[in-house]
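Only one protein chain is missing; all other protein chains are in place.
And now, chain A:
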């Protein structure tokens, strides 16, 4: 109990939730192995672990979506007595005051925030709905927590951050005493994340217990009181946040030392692709670009920072040759492009790591080997007398599997059996083995765990060292600041001039991503000026 204490006054009276010896097996796989976890009132506990470590399974057991094979879940009743929670009953978890905010929101988009919150809280067969008392209770909750949101808007009109607030209000409206948040910051800008953390601390101060499932270390260190680390389904460590440091937790999560990615100095070469004053107008700001100037040079990683849905898709489509500009020019190696199609672009040495690796990066029903070859079936390497040379394809695949450590049953396994991290390694193998001149990496490490993420970064840096240009579209500031040489910010279809990474202030970058701050440089000013503003921190 003392390890959990963050206040000196803590007693067993404050114990809210206790998981003891929870084990869950799926066939041969042990997803949770004898996990113990306690949470106290007013405490923020971070549950850390890589993908597949068992975090989500554990929370699904707590929330009644799964039934544990062994172990017990005990919750303190509102009267303070500990009671075992009925397994496999979401309603029992709700009644016990456990609220969950899933990573993918469970909101009905066409309904208003108010309707989503009230849904299921009234007896269902009633002639009228009582909205006014719901409104009154919510106004009180919003005032007390700072969770402000317009409850009469249909949810699809809200921003991601606002939707998350509706989710949290949903739990609080049901008098939740324990709030579980699954990867809450995955979809937020840094500013939104900071404000979420402020709200969570405020709520914790009023006695709400919070479990945050996460794999981003910096955030966990910022917000939690205590950290529990899962690896391979077992709890491998637990500590007070004040005793923890970045490196030790990362190693605990991964189970080995994580090599820190580091750029080495390199002089950029000539421009590979140049977009000059490019406009693509699709009516919708997510898919449009307005007068964009971007240059990617050999041996340089150009980061494009932005909250997703600000025109990244249009940019990625354009650079892959899948769309053409309404106005402006695109030059590849100084030559103006006239024919916009994916094949021409690929032949010019442009390779892409698509944003949605499952949907655009591979064909799930085809084998690993076929997926490796799929972008180059026209090349002589894979053909014999005009037919596909499956022997050669298999050989290439076997090399790729070994070189890139793709964990799969073999080259003939269907690609859909691979985990997200391994699919990304497969795509890296396909892309990098061609020695491309330009790599378009769109959110290459989103959703990957620390190990796979550092692998992606290492490979991209290696390609840069070998002289490739890299355009890295990302929402992850840590990633951008670690591996890019220059960073430009995309917001509402506008892209700022690129700024050298070393001159960039983290919090300003966040503000620019949110569109609240203009680029510090005039378009043709030399990029050497420093812009750090010490007075401004988030």
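Everything that follows uses one rule, which is that contacts are C-beta pairs under 8 Å (C-beta built on N, C-alpha and C of every residue); 3 or more make two chains touch, one makes a residue touch a chain; residues count from 1.
Simple rule for what comes next: contacts and distances are computed from a predicted model.
Novice: The chain that is not shown, which UniProt protein name from "ABC transporter permease", "Ubiquinol-cytochrome c reductase iron-sulfur subunit", "NADH dehydrogenase (Quinone) subunit G" or "NADPH-dependent glutamate synthase" does it carry?
Specialist: UniProt lists the chain that is not shown as "ABC transporter permease".
Novice: Determine which one of A:72, A:91, A:435 or A:465 touches the chain that has been left out.
Specialist: The single option touching the absent chain is A:91.
Novice: Touching the absent chain in the whole complex: find that residue among A:128, A:256 or A:339.
Specialist: A:128
Novice: Which of A:25, A:65 or A:282 sits in contact with the chain that's absent?
Specialist: Touching the chain that is not displayed is residue A:65.
Novice: If the hidden chain were put back, which residues of chain A would touch it?
Specialist: Per the touch rule, chain A residues meeting the hidden chain are 65-66, 90-91, 94, 100, 102, 104, 106-111, 115-116, 118-129, 170.
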